[in-house]
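Apart from one protein chain that is not included, each protein chain of the complex appears where it belongs.
Order of writing sets the chain letters: A, B and C. Residues in each chain are counted from 1.
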Amino acid sequence: MIEIKRLDAHEAVLLVAAARERALEIGVPMCIAVVDESGYLLAFQRMDGGKIHSIQVAMDKAFTAASARRPTHELADLSQPGSPLFGLNVALGGRICIVGGGMPLVVGGDVVGAVGISSGTPAQDRECAAAAVAAFAKLLER
Amino acid sequence: MIEIKRLDAHEAVLLVAAARERALEIGVPMCIAVVDESGYLLAFQRMDGGKIHSIQVAMDKAFTAASARRPTHELADLSQPGSPLFGLNVALGGRICIVGGGMPLVVGGDVVGAVGISSGTPAQDRECAAAAVAAFAKLLER
Amino acid sequence: MIEIKRLDAHEAVLLVAAARERALEIGVPMCIAVVDESGYLLAFQRMDGGKIHSIQVAMDKAFTAASARRPTHELADLSQPGSPLFGLNVALGGRICIVGGGMPLVVGGDVVGAVGISSGTPAQDRECAAAAVAAFAKLLER
Partner (left out) sequence: MIEIKRLDAHEAVLLVAAARERALEIGVPMCIAVVDESGYLLAFQRMDGGKIHSIQVAMDKAFTAASARRPTHELADLSQPGSPLFGLNVALGGRICIVGGGMPLVVGGDVVGAVGISSGTPAQDRECAAAAVAAFAKLLER
């Protein structure tokens, strides 16, 4: 038997709020998804003006970050034509998403969940994902 | 051009909270989804202990209620073998969900969104969906 | 509650007619799709000779233009290898389509629908989509 740590529902809601706050600051309505360590959705918000295709993309970025255990923008680099992971970008019928904006949530080296943001530019999405990750770090300090 | 009314993000979050409160009262951890009038997800929470298949089922109940403009349990009756809608229960690759727990949110005769609940028995799911609908009615009174 | 504007059925039929007229002029039988602001199909025509895979592609171009709120050919540029949206081109199991020929329909800054054309070259598809957008502008002037 393995013991694993998993983000809980309360933490997930706090992380959505942290990403939403940053989205409001930069003035970009976002789709915000938080998943557990197995990539299953814990909490989600689409802000007014968030794009409809971004609902799934936000979830897929979070799923990908949880599973690959690294930010999705790093996978983008590794999945370019000629790079070793080229082809990964179309795996799982599109569930794998390599666009920036997905970031894992790590505790003591273990991924316990992930956040995925979509609707802005990848840079804006990453900024809001980073805000959630920073909020998570503060949560752990308590 | 048509003018339509759509549930907003803030209202969606309040409705998730109302369903969650009832779920806590009856002691059943739920997956709670709120969608707009087009069936697109606005807000979602999986309470600790909510079932993983219920993530999609909650969303599908909400989608179905928004699109069919009636509670999913009414579709269950109509979709029984020998009944006129038999077959609807498998439409759209399973996105149509006729199990009780999906309820439309109606303003002046127009569907503006829907709520979908899953993880308990259909009766428990319906109870929490009804709590969200009741909270919506109160919101409209303000 | 949000109030949104949505293309109506009558307008959608007029836009299909406008795209069809241009397709006849350039002698390329097309698949023509018009969707609402949520990406749902309002009107569709496959002209005699329109390609069968283009039925879905036209719908997907229109869905993508409505959701991304920009022409699909712009997404093609942004989704090239090395560009920030590389990976978007395979999102949503292929529903996202970045090939030229999808264009949003905008009223006062808001997307109210979109048109998607497929069967010709992307340049031909764009030409017919542009004809529909031009017809929409004339409709609005009335």
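Everything that follows uses one rule, which is that contacts are C-beta pairs under 8 Å (C-beta built on N, C-alpha and C of every residue); 3 or more make two chains touch, one makes a residue touch a chain.
Owing to the predicted nature of the structure, the values given are computational and were not obtained by experimental measurement.
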Where does the absent chain touch, in terms of which shown chains it meets?
-> A, B
Only one of B:I4, B:A62, B:C97 or B:A129 touches the unshown chain, namely B:C97
Hidden-chain contact residue, picked from the options B:I2, B:I26, B:A123 or B:A137 = B:A123
In the full complex, subunit B touches the hidden chain through residues 48, 51-54, 56-57, 60, 76, 79-81, 89-90, 93-94, 97-100, 121-123
Hidden partner interface residues of subunit A, rising order = 1-8, 11, 36, 38, 40, 107, 112
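Everything below uses one rule, namely that only the chains that are shown with their structure count from here on.
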Taking shared residue numbers divided by all residue numbers at the interface, is the value for subunit A and subunit C over half (same) or under half (different)?
-> different
Computed distance of Cα centres, subunit C from subunit A, in Å | 30
Of all residues in subunit C, which are in touch with two or more distinct other chains?
-> 2, 38
